[in-house]
Structures are given as C-alpha cells and as structure tokens.
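A short write-up of the structure that comes next.
For this view, one protein chain was removed and the others were kept in their places.
So, chain A:
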Amino acid sequence: MADVRDIMELERPPTPEITRESILGADKVKKRISTGPKVPKRPEGMHREVYALLYNDTKDAPPLFPTDSIRNNGYKQTKIKLGMRKPRKWAWIPFTNPARTDNATFYHWRRPSDEPKEYPFAKFNKKVDLPSYTDVEYQQHLKCDGWTKEETDHLIDLAQRFDLRFIIMADRYDTEKYSKRSVEDLKDRFYKICGILAKLSGEKKIYTYDAEHERRRKEQLKKLQERKPEQIEEEQFLLGELKKIEARKKERERKTQDLQKLISQADNQNETPRKIDKKLPKKKIANPSRPSRVDTNHILQVIETAGIKFPDYKNSGVSLRSQRMKLPTNLGQKKSKGIEQILQELGLELNPTPTEEVCLHFNELRSDIVLLMEIKAALSTCEFELQSLRHQYEALNPGKTLTIPPQLLSGNSESEIKVASGEIIDVVGSPGTPSNT
C-alpha cells in the first residue's frame, strides 16, 4: 500500500514505527514517538557530507543501513535486545518421586526459580483396592475346592501386579506350580472372594459373577467370529430371502383386505340400493342452508360403520399389549379429544393397565363412546335439517305452520344438553361431518 502511495505521490499516512517500545507496549514512549516530528540528528563523529547523502530536507529516503550513533554504542552492538527481563535459567536438578518407594534420585531440567514442589506426575500413581484376608479369615470363609491358599495368594498377587487385567493375569499365571486356569476361573474365584469379604464387612450390595454364563457367551462369540465367509454369505442370503417372504406375505394380506372391503361394499349396496354417492353430501356443504331433500341414508350408514376400528396385530414377533389400546391414527383429533373428555367425566384412567380383559373392554368402551358421539352428531344434523325444512315450508306457505310430530322432537330438551358435548366434537357446526367416516 505504501508503495502505491509512493508511486501516486500521495501523502503517506504516518505509519506507526515499530520499535522496541511499541512491541513492549510502553504507552508513554509510543506517544512521544508518534506525536513529535522526528528530526534525524547527525550522529556524532559522522561527517556532514556523508550525513547529507543520507538525509536531506525532504527526508524521503529511508536509511539503507543501520544508523546508530557511536554514542549509543554505535555499530558494535550486535545482539538484539527484545525482552527487558533476563532469561530465566534452566538447571539440571535432582528430584525424588513420591510415587517411588526407594527414594531414588533422578535428574531433570527445571527452572531453579520455580518452587520445588512434589513431583507432578506422582499423582497419577493409582493403585486398585484389592481385598485382603488373614489366615484365619481364609480358613473360616474362603476355603474352596480346587484352590489352595497359596494359589489364591498367587491370584491376588497377580491381580495387584497387573491391576486386575484378567487376560494378562491368565497369561502370566504360574503354570509350573499350579494347573492352567482360564480367565473365567480366575474371575470366578476372585469375585467370590470379593463377595465373601464384602459380606463379612457388612456391605449390603454384593456383586456376583456368573462364570458359566461368561463361558457360554464367549463360546457363542467365538462361534460368531469364526464363521467362514461362505457361512456369512449364506446367512446374508437367508436373511434376504426372509425379507422377501415377509414382503410377499404383506402383499397378500393387503390384497385380501382389499377384497374384503369390496365384498362388504357390495353387500352394503345390495342392502341400500338408493345409497347416494358420497360426493352428494359434500355438495350440500356448499349450500347447507338449503338442503334440497331429506337424506338420512348417509347418516344411517355413518352410524352403521361408526365406532373405532382397532387394527389387528398380525405382525409376527413380540409386541406390547398396550399397543392394542392405541387409538388408530386416522381417528382425528376431535374424536380423540372427545373420548378423553368423556373418559374424564366418567372418572376413568386414560391409560389403564393393559391386561387382556381391560384391553378388550376399554377398546369396546371407547368404540361405544365414538359411536355415541356420532349418533348424537347425526341426531343434531337431522334436527337441523328438520328445522330448516320447516322454515322452507313456512316460507313457501305463508300463514301455515308445520307441526312436527312430537316423537321426532323427542330429544329436543335433551339435545340441548347434548349439544354441549356435541360441540366438543364439532359435528354440529359442520354438516360435512357425516362424510367424515
């Protein structure tokens, strides 16, 4: 940037000079340098002509070589002094390690100025706590067939030396004196001793070690690891086949379900030949205030299929029974909220313990609740339609009043109460609900 300014003959901004003081951050000195215009002074002993070659009035040419004056020790000063402090010395100092028991002295480099403190690595000297026992204790409690006291001592000694690395302990086991023992044998004996001693000292929590189980586990692991590539391939192949079979099974199930649906639909159509297409009530939504004709068929149909259809659990494998109590996801939030509310009114739990019986009854109950809600909704729809027809009639025939037979209005007083619950499921407000099967 400075070069560009030079070429463009622009004024050079005062660049802060890098000096020893500026590096060290002595503010006072820095200020003095930056403020005062620096007037180079002719060093003592330098000829004026020589000095003039280096400096002129414009002061643009920087010096090409060091210009320390002789007074400041001139050209003789060779060392750069960067820090103000003296370097701290290092020394080859003896130390003892508290982790050692023999007070051996070693030497290392350290600053003598540092406080002599405990050897910092000594704190990493960790040892495992091992059970210890006296002869009497051994005779009374720890006797075991197949283990002598000497061998047990050897085991504890190895555990101490190798910090309970049982695999190494088994490797370094004294096979000349004692018979060879497996890792499980060692663990079994060791943990038994631990358990007995813990019991004696009154500890409540006692860990047990199941050597047989360990052995079986290792045997299985070994078998698993020692599979040949062909065996692994075969296994992969079989797993693939299993997946295919499962997929086919599912496909078949889906098809049978479809078929059943078709059959039931066909049955329904036979029963109600005047069944109106489902689109029809939806069209009515567009103009709900003018229902052209009484249509109760679809309402009836709704009631027929109402209730919760809990899915059958046909999946192979294990499942929780509480899964069977789960509401189907297609139920809708309004209905599930309604169920919740009624259950609360009845003072029932939302998630009872799913025993077989409870499961069955609970599902039935909720199915009935939904049915009830739908029936109520259908009823209010019917009444609404009835009322609107009455208004139509009165509008078309002024002066006449249509008397509705009382049996049709039987639930009038009751329905008003029911509306409260009906509103929760919000079927009254939207006549489209009947299509919401």
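Just so it is clear, contacts are C-beta pairs under 8 Å (C-beta built on N, C-alpha and C of every residue); 3 or more make two chains touch, one makes a residue touch a chain; residues count from 1.
Throughout what follows, contacts and distances are computed from a predicted model.
According to its UniProt record, the chain left out of view corresponds to "Actin-like protein 6B" among "Non-structural maintenance of chromosomes element 3 homolog", "TRASH domain-containing protein", "Splicing factor subunit" or "Actin-like protein 6B".
Only one residue from A:Glu44, A:Asp102 or A:Asp135 touches the chain missing from this view: A:Asp102.
Annotation: of A:Leu130, A:Cys144 or A:Ile168, A:Ile168 touches the absent chain (contact as defined above). Across the entire complex, the residue among A:Gln225, A:Asn351 or A:Gln407 in touch with the chain not shown is A:Gln225. Taking the complete complex into account, residues 90, 92, 97, 99-100, 102-110, 114, 119-122, 124-125, 161-162, 165, 167-168, 170-172, 183, 218, 221-222, 224-229, 232 of chain A touch the chain not shown.
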